[in-house]
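Every protein chain except one is present and positioned as in the full complex.
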Amino acid sequence: MLTAVVAEVITFYSVASPDAQIAVISTLATSQAVAVAVFYMQLKDEPGSIRLFALVGVMFLAALLIAMVASLG
Amino acid sequence: MGTVEWLKHWLFTTDHKQVGLLYFFTSLYFGIVGAVLALLMRVQLSVPNNNFLEAAYYNQAVTMHGLIMIFWFLSPLGIALFNYFVPLQIGAKDLAFPRLNALTYWLFLAGGLMAVFSFFVPGGSAAAGWTSYEPLAGPLYSPGPGPTLTYLGLMLMAASVTVGSVNFVATIFWLRKPGLKLMDMPMFTWFALFTILAMLFAFPSIIAAFLLVLTDRLIGTVLYAPPSVLGVPGIDPSLLWDDLFWFFGHPEVYIVLLPAFGVIANVTPAFTGRPLAGKSWILWSTAAIVLPISFGVWMHHMFLTGIPSILQEVFDASTEVISIPFGIIVIMFVLSMVKGRIQFKTPFLFVVGALVLFTIGGVMGVFLSSPVLDRVFNGSYFVVSHFHYVMVGATIFGLFAGIYYWLPKMTGKMYSEKLGKLHFAVSFIGFNVLYAPMMLLSDMPRRIFTYQNIGDWAQLNGIATIGAFIFAGAQMIVAYNLLHTWFRGAPAGPNPWGSPDLEWSSPAGSPQAPAPELEPVGGWIGQLSPAPPAAQAAAPPAAASYPAAGHALHLSSRPLTLSAGVMLFLTGAALYPGLFPLALMAVGVAIAAYSLVAWAWDDIRDRFKGPAEEADGNRWPFDAVPKMKVGMWAFLSSEIVLFGTLLGAYIFIREAALSWPSPSSIHDIPLATANTLVLVSSGFTMAMAVHAIRKGDQRGLLAWLAATFVLGSTFIGVKMSEWVGLISGPTPFIPGSANPVTALAASVYYVIVGLHGAHVIAGLIILVYLMARTARGGYTKESHMTIENFALYWAFVEIVWCFVFPLFYLL
Partner (left out) sequence: MYSGALSATPPTVATWTFLFHWYLVFGATAAAVVIGALLYAVVRYRMRRGKAAPLDHKPTGWKVVLAIIVIMGVVLAGAGYQTFAAFSNINIPNGPGTVTIKVTGFQWGWNFTYPDGKYDVGILTVPVDKIVILNITSKDVYHAFGIAMLDVKEDAIPGKVNQLWFNMTETGTYVDAIRCYQLCGIGHAYMIGNLTVVSQAAWNATYGGTGG
């Protein structure tokens, strides 16, 4: 399953496209991560409170990243 | 009881009350160190052009005063009260993971010892302010082992806090006694929960920030190297530090403050004779607004760094918004006095004092939220006044309220009310004489070791110094009061304040405390002091001595030795090069490794018996989730922030840099891809391992664990050969590279990929333990929580690689 996804990632980098690469690879990476979290870590089985632990951290990080990059203005 | 037994008892204890007392006394010690530093500074500043303390020493004093007070005094004092009272308030026998709790104490002490020791090494301690701005705090402008020691000590404290917060999360959510719903918890425990949740998400950021400082100082990375040295076009290391530090720094000040608010909320009803007003409003204000938004205001420390105006306006707005819930909380406290029957006992006086000082300090904070006003206030004594009003005024006065309130519980004796009131009055006066003049010194820069005789600086500084000595002198009163109470206090009775909270419900703690014969009347400290005859007669006969066996007290030497080993290793690393430092490092590693193995062996042999858990305790909202899993998810959420912050720093650097080497020119991408597949497969085998044990298949479990181990080791092996390739050759990819962009790219690559690799290696070590335990039949279909939790960790490590691989190898 995930092995296939990784294979896709490699294929894509070889095809030399510019910044569209970033978008595609980020999407792939994020979906990989989510897949691992949901299935391997069985997040889908856990009550919402556990999911909160994962999500809150990610939200704070998003705020940090957005502000940091914006400050480069 | 003999000295050796007494020593063993205190050095190896994992009991929460005793660990709480250890925290209490140790934090007071560090508070005294911090106060002495402050008094030295105030003497130096009492008159213009003074030379009592030269610039270099003054800078060390101001830096260490800040670091020690914040990290080794204020927060640990709160943690001491958490340790002692949170389990009592929720009816738990102890914290969820008692040995980890002891570990947090010993790590805290180890870090503090390293920080204090840094004064005595050549060059002295860190001297770049507690905010440790880069590049001043880097190896070029702050050379020497002292700052490194300080920062390593800080990392130990941060590790301690992270472990501790995982522990408290598991405890509060999992060990409440039956029937105690979350909403019914006492206010102090609620604020403890808020504090530790904030700690969980904030501290990884400071770990990340200082990790980069330490790699710069110890192994020559160039992550914060100043442009004069590195000169990568576009890169701004100062701003990187600012963001990483203040993202932690702002939530940190609420982390310091919230325990005091918890005390105020808990203590006030006992002296107003009426319930707290708007209890749920207070809780919602703190949970829904203070906590989340505290992570969204940090750039108000950066108004003058040249960030775009729109960002300044956004953070002005968010900072103003955060004052609204604080307003609600303070007004609820005020309303809690209305229609009460108020007794002016010492704890209550401190509550009122704390609220008055918090209001003043809080309003000053609103001034500072304005980017325009900040143009004058930034870096001046106005800021110093503001944060001391809230950090010392609100926090210390609040914590004093708690100390006086709970002293009868901890010692079984009552303190002197007259001395308590005197302490309050002199403290309040001294505090204001010290900090109010600083409000008028908004043109005087901070952290200057001396000043010329201009305007009214001399008079204001002189008044402040007098105030400092009055305030310090007031603390002599409470020290005397505490000692007097210990040795000669009148017995306090089981519940001198008539509080309905759980911690008072028996003379010796909650009904679920260790059996009476193990718990002397008046608590452990009471046992050490000469008890009045009446109390002694009433005590059960066996209470006259400490329990003999270590078993019932859950003694374990591993937390102490592990911390000692780590401390020796890090001290050696800071002092390196040299034969002696090398020896320190070797001894430290040996002791630490031995401790870890012994700890694991204790587990394999089931030698350590923590207090048994309530079979049907109240666990909402984690009813279906086992204790260790809650702990593991708490830990993982902090790891998410750690790696996320580092990757965020990397993205920031990439965005800022005008040019960057392309990955294909540096890395062997097919090899890395193959390695990625190896890691991904190990995630699969780990999932299969869990699947196997769920079916009860022990041999399958062992096989899949072994497969995971092999794949993980392959990953590490391939990576090591990859790195050998990177650092050898004509143009090595190392932080020391002549090409600045390469040096920076290499620095960030090795730190992040290295940290991930370290996590993999840690996982492999744990796998060995798991395989050993499996081989002895340690896991069954019913009981294999550890396997499941390790699978979570392993999957997390894989997720991190999902982002690291494309970010470093493909983009």
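Going in written order, the chains are labelled A and B, and every chain counts its residues from 1.
The rule is short, and it goes like this: a residue touches a chain if its C-beta (ideal position, glycine included) is under 8 Å from a C-beta of that chain, and two chains touch if they have at least 3 such contacts.
Keep in mind it's a predicted model, so treat the numbers as computed, not measured.
Student: Which displayed chains make contact with the chain that has been left out?
Tutor: Checking the complete complex, the chain left out touches B.
Student: Among B:10, B:133 or B:723, which one touches the chain that has been omitted from the display?
Tutor: With B:10, B:133 or B:723 as choices, the missing chain is touched by B:133.
Student: Who touches the missing chain here, B:355, B:410 or B:745?
Tutor: B:355
Student: Among B:447, B:484 or B:691, single out the residue that touches the unshown chain.
Tutor: Checking the options B:447, B:484 or B:691, the one contacting the hidden chain is B:447.
Student: Out of B:183, B:288, B:376 or B:583, point to the residue that touches the absent chain in the complete complex.
Tutor: Going through B:183, B:288, B:376 or B:583 one by one, B:376 is the residue touching the chain not shown.
Student: Where does chain B touch the missing chain, residue by residue?
Tutor: Considering the whole complex, chain B reaches the absent chain at 54-56, 59, 62, 127-129, 133-136, 141, 226-228, 235-239, 272-275, 277-278, 281, 304-306, 309, 312-313, 316-317, 320-321, 323-324, 327-328, 330-335, 337-344, 352, 355-356, 359-360, 363-364, 366-367, 370-373, 375-376, 378-380, 442-443, 445-452, 454-455.
Here, only the chains that are shown with their structure count from here on.
Student: How big is the gap, in whole Å, between where the Cα atoms of chain A centre and where those of chain B centre?
Tutor: Taking the mean C-alpha position of each chain, the two centres sit 29 Å apart.
Student: Going by the contact rule at the top, pick out the chain B residues touching chain A in the complex.
Tutor: Listed in rising order, the residues of chain B that touch chain A are 201, 205, 239, 243, 247, 295-296, 299, 302, 305, 307-308, 310-311, 621-625, 629-630, 633-634, 636-638, 640-641, 644-645, 648, 651-652, 655-656, 669, 673, 676-677, 680-681, 683-684, 686-687, 791-792, 795-796, 798-799, 802-803, 805-807, 810-811.
Student: Can you list the residues on chain A that touch chain B in the complex?
Tutor: 2-3, 6, 9-10, 13, 21-22, 25-26, 28-29, 32-33, 36-37, 39-41, 46-50, 53-54, 56-58, 60-61, 63-65, 67-73
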